[in-house]
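This is the structure I want to talk about, given as structure tokens.
Presenting subunit A:
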Amino acid sequence: MSITINLHLSGGLRAILPDRPECITVTCDRPELAGQILIEAGINPRVIMKLIVNGRVADKSDIIDQDAEIYLIAPMAGG
Partner candidate 1 sequence: MLFGYAGTILCVDAGSGKIDKQPLPPSLAERFIGGRGFVAKLLWDRLPPDTDALAPENVWLAATGPLTGHLLPASGKTHFGAKSPATGGYADSNMGGHFGPALKYAGYDVLMITGRADAPSILVIDNQSVALRPADAWWGTGALTCETALKKELGEDFQILTIGPAGEKQVRFACMSHDFGRQAGRTGLGAVLGSKNIKAIAVRGSGGLTAFDLEGVYQAGRQAFDKVKAKPGFAGWTPEGTAGITNWVNEVGVFPTRNFKTSYADFYKNINGQAILEHLKITDKGCYCCPTPCGKYGKAKTVLGTVFVEGPEYESIALLGGNCLLSKIEEVAYANWVCDELGLDTISAGAVASWAIECFEKGLLSQEQIGRDVAFGDLAAVAHLLEIMAARKGIGDLLAEGVMRAARQIGGGSEDFAIHVKGLEWTGYECRNAPGMMLAYMTADIGAHHNRAWVLGHDMAGSAANVHDLVSAGGSGDKIGKATIKDKEKPVIELQHIRPLFDCLGICRLQYMELGFEGDNYADLFQLITGRSLTWQNLLAVSERVWQLTRTFSVREIADFGRQYDYPPARFSNEPVPSGPNEGHCLSRDELDALLDAYYAARGWDKNGIPTAAALERVGLEDISRELAACR
Partner candidate 2 sequence: MHLTAEHAKCSGCRACLLVCALENFREINPARAALAIAGHFPSPGTFSIRVCDQCGACAEVCPVEAIYLKDDVYLIDAQECTGCLTCVDVCPNEVLFPPINGDDCPVKCTSCGACVSICPRDALHLEGD
């Protein structure tokens, strides 16, 4: 089994992590916690507020068990 995950960093996130590219690709050989995938990609889960997984809002504690385009949203200021 091989799962390919493309992590897309939002503009706000890249302001915090300027040395990271816009897209980081991670490959897993089994289903994995979204938060763990972030760690393996070298991204501190604490700087991620929300994940959009294949177009749907997800959590760091969700399991990713298929190929995914994941958009990472940094926290922002509330009004």
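Please note the rule applied: a residue touches a chain if its C-beta (ideal position, glycine included) is under 8 Å from a C-beta of that chain, and two chains touch if they have at least 3 such contacts; residues count from 1.
Selection rule: all candidates are chains of the complex that A comes from, given by their letters.
As the structure is a prediction and not an experimental result, all values here were calculated from the model.
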Interface partner of subunit A in the complex, by touch - 1 or 2: 1
Residues of subunit A defined as touching candidate 1 within the complex: 8, 10-13, 15-17, 33, 35-36, 38-39, 42-50, 52, 55, 57, 60-61, 69, 71, 73-79
